[in-house]
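The structure that follows is given in the form of structure tokens.
The complex appears here minus one protein chain, its other protein chains still in place.
Chain IDs A and B follow the sequence of writing; residue 1 opens each chain.
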Amino acid sequence: MGETITFWVLAVVSVSAALGLVFSRKAVYCALMLGVVMLSLAVLYAVQDAPFLAAVQIIVYTGAVMMLFLFVLMMVGVDSSDSLVETIRGQRFWAMIAGIGFAVLLALAVGQAAIGDPAGVTGANQRAGGNVPALAELIFTRHVFAFEVASALLITAALGAMVLAHRERTRPRPTQKDLAKARFVSGYPGPLPGPGTYARNNAIDMPARLPDGSVSELSVNRVIARHDVEDGRLPDDPELAEAIRQAAAEEEEHNASIAGPKEDR
Amino acid sequence: MELYLPILVLAVLAGGFAVFSVAIAPFTGPKRWNRAKLDAYECGIDPTPQPVGGGRFPLKYMITAMLFIVFDIEIIFLYPWAVAFDQLGVFGLVEMVLFIATVLVAYAYVWRRKGLDWD
């Protein structure tokens, strides 16, 4: 009874999450939906007397693989969208036809097979005194060589990550002294001036005034300035508004300079 | 099935608490609008300037992620081994030590080549 209820609840949850995964436009939402599908599967495995598979599903898939998905999304850039230009004409159309055809073929074939009553894992579990010991027996006797060789895969994965992503220093790391020198050479060794003192609510978005009464552009938070300019929320004082506009322009410039050599990071 | 009942109850409690906290906040908390509150909070420092597209993470994180997966999979094999430890006897221990030692070589490599240093 409990099994049936769990199944129907999870069926709705996982199928709607899967549909959300396919139809969501934001990549991160897709990843989270995938997480929901994986967790539902884990619970289904647990209900089907396969606790080891459930643990693997949660620890490896939901825990590690999902995290890797998210990392890759963030490395590619969350907002970057695919180029939809087809290099081969009609590629997507034919790929879709082929995919649907394959699915139909598979469904027909599996549906047609006279599948008897499922053997289930109950028998195998009882023989070895539980699901996990039964698996242990298989892993550590019949498939022990596959198990040991899997460590070669893990080493290769670690080597690959290091070779492709780890950059050994080719220049010495700048020391505190170098950094201090660079700071003095830059011509402005001190900290930036604090934000404005004439603000009415929160001062962080208001430029400060220097002792002579002029506006200090350095004191404006550039990110907030950009938002202010984009939303058209500039102070009435023309001098302050000009300072904010300048800071926003600098921010744009800075963005362009980061976004330019993207591969360089 | 009975085995999972406490977990289920705990999950319902945790989920209920989360939903309750989020739902109650707009009604009980004070509301004073301020532009700065819309900003990402970074301990009083200026929010790190982000490019318009949301920015990309440096590739360095990849090493962390991959190493996590590698040792995660190693741990998964420890689970059945630990459960069946008494039945497996000495050969199980030897096999597992061999496996861990091999993966440890990868760890030694990453460590010595400063893959774990953040810089």
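Please note the rule applied: a contact is a pair of C-beta atoms (placed from the backbone, for glycine too) under 8 Å apart; a residue touches a chain by one contact, two chains touch by 3 or more.
Definition applied: contacts and distances are computed from a predicted model.
For the chain of the complex excluded from view, the name given in UniProt is "NADH-quinone oxidoreductase subunit N" [choices: "NADH-quinone oxidoreductase subunit N", "FAD binding domain-containing protein", "Heme exporter protein B" or "ABC transporter permease"].
Although one chain is not drawn, the whole complex shows that of A:L19, A:V76, A:I97 or A:L164 it is A:L164 that touches it.
Within the whole complex, the absent chain has one touching residue among A:A46, A:A64, A:A150 or A:V229, and that is A:A150.
Within the complete assembly, A:T141 is the residue of A:T122, A:T141 or A:S214 that touches the hidden chain. Residues of chain B in touch with the missing chain: 59, 84, 86-92, 102, 105-106, 108-109, 111-113. For chain A, the residues touching the chain absent from view are 105-106, 108-110, 112-115, 127-129, 133, 136-137, 140-146, 149-150, 152-153, 155-157, 159-160, 162-168, 170-171, 263-264.
Basically, only the chains that are shown with their structure count from here on.
The centroid of the Cα atoms in chain A and the matching centroid in chain B are 13 Å apart. Considering their complex, residues 2-3, 46-47, 52, 55-56, 59-60, 63-65, 67-68, 71, 74-80, 130, 132-133, 135-137, 139-140, 144, 147-148, 150-152, 154-155, 157-162, 164-166, 168, 173, 201-202, 204-205, 221-224, 227-228, 233, 251, 254-255, 258-259, 262, 265 of chain A touch chain B. Put simply, chain B touches chain A in their complex at residues 1, 4, 34-39, 46-47, 49-63, 65-70, 72-77, 79-81, 83-84, 87-88, 91-92, 95, 98-99, 102-103, 105-107, 109-110, 113-115, 119.
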